[in-house]
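Note that one protein chain is taken out, while the other chains of the complex remain in position.
Labels run A and B following the written order; every chain starts at residue 1.
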Amino acid sequence: MNGVAARFARRPLAVVSLGYLLLVVAVTLFAGRIAPYPPDRQDLGAALTGPSRAHLLGAGELGRDVLSRMIYGGRATLLAVLVTMVVFTLAGVPAGILAGYRGGRFDRFVLTSADLMFAIPVMIVLLVVLAIFPNNEVAAMAVSGLLGAPGLARVVRSATLGVREELYVRAAVASGLRDTVILRRHVLPRVTGTILVQVSMFGAGAVLLETGLGFLGLGTTAASWGNLVGEASRNLGTLPWLLIPSGVLIITVILAINLVGDGLRDALAERQNGVTTGTRRPARTPPAASTPDDTPPAPDALLEVRDLTVTLPIDGVPTEVIGGVSFDLRPGEALGIVGESGCGKTVTASALLGLLPPGAAITRGGVRFRDTDLTRASAAQARRIRGGAIGWISQDPIAGLDPSFTAGAQVAEAVRLHTGCGRREARRKALDLLERVRLTDPPRVYRSYPHQLSGGMAQRVGIAAALAGDPALLIADEPTTALDVTVQAEILDLLRELRRAGTAIVLITHDWGVLADLCDTAVVMYAGQVVERAPVAAMVAAPVHPYTGALLRSDPHHAVRGEPLPVLAGAVPAPADRPTGCHFQNRCPRVTDGCRDRPIAIRPLPEGDRTARCARIGAI
Amino acid sequence: MNSADMAPRRSWFTVACVLSAVALALSACTGATRKADSATSTTLTFGEQQAPPSLNPGSIDVGFVDFTMLSYEPLFYQNPDGTVGPALAESWKYAGEGNKQLDVVLRGGVTFSDGDPVDADAVIASLEYSRDSQGNQSHLLAGATFVKTGDTTFSIKLATPDPVLPTILTQAYGIGQIISPKGLAKPADLTLANATHGAGPYVFDPAQSVSGDHYTYTANPAYYARDRQHYRKVVIRIIQNQQAAVNAAQTGQLDVFKGDYSFAAQARSAGLQVVANPAIMNGLNLIDRDGTIAEPLADLRVRQAINYAIDRDAVTKALLGEYGTATQQTVVEGADGYSAKLADRYPYDPAKAKQLLAEAGYPDGFELPVLAAVFAGFKDMGEAIAGQLAQVGIVLKVDTMTDLPSYIDNSTNGKYPAVVFGYPSYPIYLQGKDLFLPGSKSFNGFGTADAKLDALWAKAAAAPDTERAALDVQIEEYLVENAWYAPVSYTPVMYFARTTVSGVATSVGAPFASPTDWSAA
Partner (left out) sequence: MIRIVLRRLAVAIPVLLLVSLITFVLADLVPGDAARSILGANATDAQVTALTEQLGLNRPLPVRYGSWLAAALHGDLGTSIFTGEPVSRAMLDRFPATVSLIAGAVLLAGLLGAGLGIASALRGGWLGRAVDVIALLGMAVPGFWFALVLVTLFAVRLPLFPATGYTPFTDSPVGWFESLVLPVLTLGIPAAAPVAKQTRDGVLTELGRPYVHVLRARGVPERLVILKHVLRNAAAPVVTVLGIVVVVLLGGTVLAESVFVVPGLGGLAVSATAAHDIPTIQAIAVLFTVIVMVVNLLIEMVYAMVNPKVRT
């Protein structure tokens, strides 16, 4: 939890809220020393008067000091809230954890009783409880905690279920650790965050409930915040001021509890996802822009990417994520883009379709498809090309389909969009497409929902939808990464077949085998830049850029039996941390001072049809 | 060049979403502007805080008489000034001496709303029903017999003297409201589900009513005194939340409502009439005067010390502002039994209180369990008294009940030696029956019997009006001297009325206003 505490500490609003809550608790605990009067001290002469010297926040009924009653009232209120939260936690957490961890009959029992409890009208039960124990707020609040517990049990159960499936817990189970130990050491710490958030939200609700009881006159008879509110509402006509101190106190406390809960939730989410949100690093100057790539375009290109430069706001500063990317593609050609994760492959591919993440901007260069400049096209024009002349195949076949619609409906939707035909016609064409991508039982697949399909089937459906507009170009973003090896081969066969039929392909991959298999040209990207472009065979045979060489050497296909696979040390720098000069300088074995001075331009190589971005070409 | 051109356009959609959300919130406000529809003279709407269990005047609690008096004409009529005038009875007089027989002459030619004639038989049947109905006022007619002396004349013969019988048979008490023979044929049907069977100005209409929310009465076409039928329709709405009542009156939804002091200032600034009559005595009822469970209370000096220890003016001002009056007696100034001599019998004097306590053997005070309740201001009164007595060393342990049944049970089960209570400034005769005689259980939980007091009361009951006044004063003086109670304040019965209504008035003799008196201004 230490990491969480640190992350929590970075949220000023949450920290201030926590501080405020602690202050309120402390003031309440030391009420005897801090409050100017005992809570029930009467000053009849001052009854129902506004703020004065003697009564800083005014005096209520019987001239009791509002400030003192607020301070002492925290005792009754916070005690009631505490009791509620304790009952809520004690009843909800063990049931939830056991149900999630054990599963089976106990799980069903907990879920069913949660269902049962959910159907009980809480308000009626509370009214009856208060009728049996008049003004016994603690009893009523405890009952409300009990009635709320099934909800907590459900949430904790599903969190536990998730943790149980994780590898290390499975390992702990397999290694024969006792359940109690596993629960205490491995499960509880992982669900604590969820519990804290739920309990804090319930606590905020409990403060409101206490106030409501006070307003209805059903709460405790001792000084409490709820009673102050009740007193204020009774005397609204005489001294409306009374609503202010109690109202402000209650609203701020509830706000603070909620903000602390939100802060906890975010801090936990961060730990789990490893992303930082909400905090702001000091503003920094944008890194130097990349140098333009003025390689002349091929005259007969279907797709022409020229000096494409995209920025994304990172910490509020527009930062280049890809810079000066250029390449061409002729009709029927296949081009592969390789590189490690974070090199800008997917951003490049998305930019080809004019689909950029929110906030992104194309600051230089552009993409021309046939006669259309995609970076300047109207929304309608771009839409006609997307899915029409250019098809897209996604990385994750099942998640790439909308879970709420049948596979067929999604293919038919694409058909209708790009052919403008009627429903029945679209259905027929969709079935044809499913047949064309070699699915065995097209009508059954048509009726199936994504969750009912295997990865391979889903990817074929994805390809079928991409073919709906009879595209001249297919962009495939790692289309086989998520699939089994045999299925991979089948999908690649299908792509090869499409290529033979004349469709141009842009393939994004980090698998040299796939690339060599399918593509004519290879483009290697590193940290947002194209570092080398060459015919595949030539590149594999003789990589020019040190990065290309390193990538090729670490490829499992090239592994030499009996020798460890060479690993490329270090990591791709994040867009904000890219160095001036060669982006690869910090991982390059052949780096010189000249590599660091200034941005490196991409240059054509003498053997023609090849370019590379390295200051040391020739020197090598 | 930025991404907006290339990225999907979302702005129109966002705008649409925001607009629809805002439009929704505002659509509420664009409804036709509402006219503050002032009460027309054809309908009177007034607010009450509690819903009645039935509309049976013979058994209903006296707190609900407003609901029945609209439909059930009483035998006599109590005017806003407290005097008793004719209603179904045209004239009446006590026969002989001792206040034991009342001869009554009924108005002729009057019929009930259900068509039955109002004659001696019908009225006697109704009174007999009320006497036997086990209702909470039945005891006021206990032992009475009724003798028909003609078609429209009869005599009420009492077992014990009753000098205020005509008052008891006015609209202010349920038992005097007369039910028709058709209604009495099936008293179990005198509920909120059926029309009423009275001879009053209005008839209850169950079809236009929702129990617990509103009760609608329409004009009775057969009513004998059309000049006292001021509206075509009367609606009683149950509004427990006082703020809601003020809002309703301010916007013309209510013409009159009974409320409490905390909203007087707001009501006044909203332009409502404020009719306030401090007539309900609040204070501490020292019921364990014999010291059964709280020994100190048996000592007169202790009871007197309690009376000396309370700063009545300060408490009254704190709790009731300008609308309450401090008191040491159970009757208000100007009422039967008020003693000018004892008006300041127990001035605020904590030193004297301490001295008396010391003399009684309690120099350090003692602890006293006290019963209170959340309603009728008893909680605040209890806490205020506790604050006062704490200064002379008497520590009150105040238990606050939330519902009436628990409060009543605990007032009479011998668990609490003292009770925070309220009692209207009724005639001394009635106070005897309800408050201080051994049989008056609700307010005399330990059944304290005092031969001298009982004899005085019996003598006053049988005395002619001229002598009774002096006897009543003696009774009150006895109660004060012996410190049976520690009265603190008279709290007002408050009516808030729009200026469109006139006739909302109360007096020493009639602390509660009758809606039958109200008319369009």
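Convention: a contact is a pair of C-beta atoms (placed from the backbone, for glycine too) under 8 Å apart; a residue touches a chain by one contact, two chains touch by 3 or more.
Computed from a predicted structure; not experimentally measured.
Could you tell which one of A:52, A:112 or A:378 touches the chain left off the display?
A:112
One chain isn't shown here. Among A:136, A:158, A:372 or A:452, which residue touches it?
Checking each option in A:136, A:158, A:372 or A:452, the one touching the absent chain turns out to be A:452.
Kindly state which of the options B:359, B:409 or B:481 is in contact with the chain not pictured.
Looking across B:359, B:409 or B:481, the contact with the absent chain belongs to B:409.
Among A:340, A:396 or A:490, which one is in touch with the chain left out?
A:396
Please pick, from B:107, B:214, B:228 or B:345, the residue that touches the omitted chain in the full complex.
For the chain that is not drawn, the touching residue is B:214.
Even though one chain is hidden, which residues of subunit B still touch it in the full complex?
Where subunit B meets the chain not shown: residues 8-10, 13-14, 17-18, 20-21, 24-25, 28-29, 31-36, 51, 53-54, 59, 61-63, 134-137, 139, 188, 191-193, 210-214, 237-241, 243-245, 247-248, 250-251, 253, 403-406, 408-409, 434, 441-442.
By the contact definition given up top, give the residues of subunit A that touch the hidden chain.
Touch with the absent chain occurs at residues 112, 115-116, 118-129, 131-132, 134, 204-205, 208, 211-212, 215-216, 229, 233, 236, 243, 247, 250-252, 254-255, 258-259, 350, 353, 355, 358, 383-388, 391-392, 394-396, 399-406, 413-414, 417-418, 449, 451-452, 462, 465-466, 468-469, 475.
Please note the rule applied: only the chains that are shown with their structure count from here on.
What residues on subunit A touch subunit B, complex-wise?
40-42, 44-45, 47-48, 61-63, 130-131, 134-135, 217-218, 221, 233-238, 354-356, 358-363, 374-379, 382
Under the definition above, what is the set of subunit B residues touching subunit A in their complex?
Going through subunit B, the ones touching subunit A are 1-3, 5-9, 242-243, 246, 262-267, 311, 314-315, 317-319, 321, 374, 379-380, 383-384, 387, 400-403, 406.
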